[in-house]
Every structure is written in C-alpha cells, then in structure tokens.
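Presented below is the structure to which this report refers.
Of the protein chains in this complex, all but one are displayed in their positions.
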Amino acid sequence: MTPTEILVLVLAAGGVFFSLVAAVGLVRMPDLYTRAHSSSKSETLGAVLALAAVAIAFGTQLSTIKAVLLLVFMFLTNPTAAHAITRASAEQGIEPWTTEDDDP
Amino acid sequence: MIDQILLVAAAAFVGTSLVGVYRIAAGPTMPDRVIAINVVGSNVVIVIALLAAAIGEPGALDIALVYALLNFLLSIAISKFSVERGGVL
Amino acid sequence: MTGLLEAALLVFVLSCAVAAAALRDVLAAVIAFSAYSLGIAIIWVLFRAPDVGLTEAAVGAGIMTILFLVTIAKTVRPSIEKTFEGVDGRALVVSVALVAALSTTVFALPAVGDGGSAVATDDVTNYYLDNAYEETEVKKRRDGRARGLPRIRHAGRGGRRLRRRCEFARRASKGGV
Amino acid sequence: MSDRQGEQSDPEDDDTVQKPQGPYVESPIIMTTVRVIAPFVFTLGLFVMFHGADSSGGGFQGGVIVGTVVLMLGIAFGIETTREWIGPQLPIAVIGVGVLSFLLIGTGSVVVGGGFLEYAAYASATASSTVSSWSNSQSG
Amino acid sequence: MIEALGDRVFYLATFLLLGIGTYMMIGNDNLVKKVIGMNIFQTGIFLFFIASAFVDGASPPLLSAAGPYVSPLPHVLILTAIVVGVSLTAVALGLIVRIYDEYGTLNEETIQKVMGDE
Partner (left out) sequence: MVPVSAGRLLVPVSESSTLRNTVAYAVEQAFESAGESDRAASIHFVFPLSERYTYGTEPQAADEAQSLLDRVAVWAEEDLGDNADAVEIETALVGTEEYLFSPGDYADVLVRYAEAHSLDRAVFDPEFNPLGTTPLLPPLENEMRRAGLDVEDAPVQRSRRSPLLVQRGTVAQFLALFAASFGFYLVLAGSLATFELVTGAISAGIVAVVLWGVSLTTPLRPGRTVMQFLRLLLYIPYLLWEIAKANLQVAYVVLHPDLPIDPKMVEFDAAVWSPLPITTLANSITLTPGTLTVDVSKRQFMVHSLTESSREGLFGGALERAVRFVFYGRAAARIPSPRERSGEEGEET
C-alpha cells in the first residue's frame, strides 16, 4: 500500500467510526436533546475526516477546494440545524431528561 | 485500491444511516425524527462525496454541495413547522 | 465492493419506503419519504446519472417536502393514538400479487450494467450520444476529441451496429436541417 | 423576556393552549445563518442554471435552487416578512418576463426564417456557414 | 440462479417499490399518504429506467467525461418525468387542500360517507 492509500484508509475509517458513534448515540441516548448532542458533534467530525479522505483521493486542486467548501457549509449548517430542532422542541414544552428521572 | 476503500466507507455510512431510519420509524417525538433526518442528510452528503471520489467523477461534488445546503433547509423547515403544526410556518 | 454498497442502499431505500407506508402520523411519513428520496439520490449518482441526481436533490430535498409540509399545515391534525398503521388485507393482497406478477419477468430482463443490452445499444441512444451536443446548438465541436466516433465495447457485434448507426445518423442529418 | 423564562421553567405547562403567549421571536441564530448562506445558495442556483450543457445541471434545477432561497428566507424570517420584502408586483413581473422571453425567443426564430423555437435558424442568420460545416462534419 | 438474481436485484427493488406504492395508494386512508405512495411508485419506475441505462464501467453522459457513456436516453426521459411528477404532486396536494376545505377531513372513508349523505 502506498502512503496515500494508508492515509485515505485511516481517514475514512475515522470518519466511519465517528459516524458510528453518532448512530449509537442516536439509539442509546435517553431523550432528544442528548441525541442532538451525539448527532451534531460526532457527525461533524465524521464529515471532516471523510471529506478529507475524499480530498486526498481526488488529489486535484479543484476537487480539494470543493471538499473544503462542502466542509465549511456543513460546519455552518449542522449546528444551526441542531439548534433549530432543539429550540423548536423547547418551544413545544418538551422537558429535557435529567438523571433524577427514573425511566431512561 | 483507493476506490475500494472509499466504496466500503460509503457502504458503512449508508449502514449507519439505517439507524437513522430506525429512529425515524420509532420516534417517539417528532423532533427525534427531525434529528434523525438531519443525520441521514449529512450522511448522504458524505456518501455522495465518497462516491464521487470512488468513481472518479468530480461533477458529483456539486450534487453533494446542493444537498449540504438544502439539507439545512429541510431541517429548519420541519423543525419550525412542528412547533405549532403550521401555526408558525 | 460495489455490491456491498448496493445492498446497503437497497435495504436503506426499501426500509424508508416501508416506514413511510407504516407510519400513521402524516408528518412522520413525510419525513420518512424525504429520507427515502435522499437514498434514491445516491443510487442515481451510483448509476452515473448526475443530472437526475441533481434534479432529485433540488426537488426531493427542496420543494417536495415543503409542498407536503404546507399541505399538512393547512389540513391534517396529528394523530396521537398509535405510531403505526394497521395492515390493510385487501391492499396487501393486491400489491403482493403485483410484485409476484412483475417478478416473473426478472430473468427476462437484461442484467444491470450489461453493455450489450437493448437500451445501451439502441440506435436512438447512440444517436443522442453522437449528435445531441451539436444539434441542440449547445456546443460546437471545438476540440480534436473524437466525440463522434463510435464507442464499441463488444467487438463482436460492433461492425454491424456501427454501419447501422452511421446510416441512421446520415439519414437523420439529411432529413433534419 | 421575563414571560419567556416563566414559560420555560413552568413544570405544569402541559397544555399548549394555556401556554402564555409571549411574542414569538424568530431565532437570531437561524436568521444569521440564513443571511450568510443565502447568497451562496443563490449563486449555486445560478451556476447550475448556466451550466446545463457540459456538466450536470439545467434551468429547472437551477431555478428550483434559486427558489429555495426564498423559501429559506421565508422559514427563517417568517412568511409575512418575506412577502413584504418581495412585494406584490415582483412575482407577477417575473412570471411576465419569463413568458415574454420564451415567446420572443420562440417567435424570433420565425422572424429570421425558421420554425417556432428552431434555434438553428439563429445560427444560420448570424453565420450561415456554420450550419453546413457541422452538418458535414457529423456524418464522418 | 443466485448470480443472475444478483445482477438484477435493482429490478427486484423496483418491483418492491411499485408494490409498496400500490399498497400505500390502496391501503392508507389518508389522502396525503396516498400522494406519498404515488411518489414512491414513480421513483420505482425511475429506478427501473435508470438501472436499465447503466453500463458497467461507463461514465456519465457529460461533455467533460470521456467515453464510453451510459445510455442518456432514459436519463432524459426521467428528467422530464421528475418535473412532471413534481407538478403532479403539487396539483394533487392543491386538490387535497380543496377537499379538506369542502369536507373537513382527509380520510377517504369519511369523505365517501359525506358524499353519500348529500
């Protein structure tokens, strides 16, 4: 394997790992606020790593710039979307789960 | 070789999106589903980018770009809409 | 490796469709439908149809969901009793019969990706490939790339097809402009 | 601000109808993000519109993306605000200009001596030699 | 047999999507869900066309790519079909809103009952 391949492999594996964390969090977390945590964060880092792999695999300048643009937009929009969702549910009066609650 | 790695990674991302489908089906509340669709949308952007690299077609990055921008619209639209079932929309 | 991705995609798309069918609340069904359309868009890219993928992106993620949302806003109230719909026996029988009837044709169809299939070797297809850019006045042939040359993958039948296609093109260009 | 806090912290607040009706303010975060994103979406839409020929794209797709900008602003700032911003005449004007330009292009080709919407007529009107050159070259 | 099926799994998926779409159009009472079912049915057919256009190892039919190309003909048809599908959905939803104004419900059975009463 060439160094490029190893780099792509490592980055892609990292991206998949964090996406997996987001998925596990989506299943395991007790309420929607905590689920939004795991999705908004792990998903973003997963995107960073995977898109870095894409940029390296392409190797051309234009595609790298586009991957970076993609990343910038995901950085801008993902947290805002998480905010929009949690704000809407707070507006609806959904109470956050706390450790005092018995049922998870 | 790189193609293979990227394709497997793309398959893994699609696989994790399946969890999102579980969350969409199970709920229990509507914001849960919106979070899930947001995760699925981000995953789709990444999968399209990975596919673009794997099949060597930079044009597909434009599609990923469109999705990255419209996924946001989808999330804010549904979340805003679900506040009052259209009272605010 | 493509097989893995294809399998994952199909499972994803089909489960989204089933979720859309099974969810009782209309808004939840709309969300499942937009997840479905996201999955379908990946399939378009996989099948080298970026045009269709882009349209699906703009339409599926941008317009369709908003249309459904506005409709729901104007009409339906949330249903709170149950998450899933009951199974309608009559509809199930009809749709299973439809799927069974259609499935009998599976082996008569050419394999996906077969370069020799009727669609890929069709005269109209090749006419499009050869002449579309020029005849729509979008691009003049501007470089030395041999765009008009036939692209034959299956050498055995190539000669005949090539002849036929050239005739077709000549006829079309005479009759056309 | 005080009534909003009361609304959030009140644990008995189970009935949405009885919720104290504080003024609904659109989220400043969403508004700012949309302000930042909107020109890029707009540009992307126009890019897709202009690049239908040699990459994926086309007028319909680009138009949908441009239309999305309006939806985005409508969702972030409220429908009424956006409607005021656009005004009553602009949509009608845009529709009129669209139909008119289609008709002009369509009948224009009739004027220069072709059929309705026959683009080749324009090419032959501007440079009569091009038509013969490409119709010869494609048969090769 | 299994291998041949593996080559044609997308056609099978098409048929399943058509089945799900049919089920939704017949089995679900809510009109909006019927429209969703119609959309799923549509995309099933799109999938059939695009899958039949695919050629292994070919590139998309774009000027910037080098041949061989996948067949562009089904793509063109499907592009038009998507546009038509959107318009169809918009009209159907508009009718649904009108029906709701008229009858106050979107449930198929209730609507038929109300129509029978008149």
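Letters A, B, C, D and E mark the chains in the order given here, with residues in each chain numbered from 1 onward.
Here is the rule we use: a contact is a pair of C-beta atoms (placed from the backbone, for glycine too) under 8 Å apart; a residue touches a chain by one contact, two chains touch by 3 or more.
Nothing here was measured: the structure is a model prediction, and the numbers come from that model.
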Even though one chain is not shown, chain A touches it at residues 17-18, 21, 24-25, 28-31, 33-34, 36-38, 40-42, 44-45, 48, 62, 65-66, 69, 75-76, 78-80, 82-83, 86-87, 90, 96-99
Note that chain D touches the absent chain at residues 1, 4, 8, 17-18, 21, 23-29, 31-33, 35-36, 38-40, 42-44, 46-47, 50-51, 69, 73, 77-78, 80-82, 84-85
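Following the convention adopted for this analysis, only the chains that are shown with their structure count from here on.
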Joint neighbours (chain B and chain C) are D, E
In terms of mean CA position, the chain most removed from chain E is A
Chain centres computed over CA atoms; the one at greatest distance from chain D is chain A
Chain centres from averaged Cα atoms put chain C and chain E apart, in whole Å, by 10
Separation of the C-alpha centres, chain A versus chain C, in whole Å, is 29
Where chain B touches two or more other chains simultaneously, the residues are 8, 20, 34, 36, 52, 57, 59, 62-63, 65-66, 69-73, 76-77, 80, 82, 89
Touching two or more other chains in chain A are residues 73, 77, 80, 84, 87, 92
Chains touch in the following pairs A-B, A-D, B-C, B-D, B-E, C-D, C-E, D-E
Residue positions on chain D within touch of chain A in the complex are 8, 11, 13-14, 16, 19, 27, 29-30, 33, 36-37, 40
Per the touch rule, the chain A residues reaching chain D in their complex are 73, 76-77, 80, 83-84, 87, 90, 92-93, 95
Per the touch rule above, chain E residues touching chain D in the complex are 60, 62-64, 79, 83
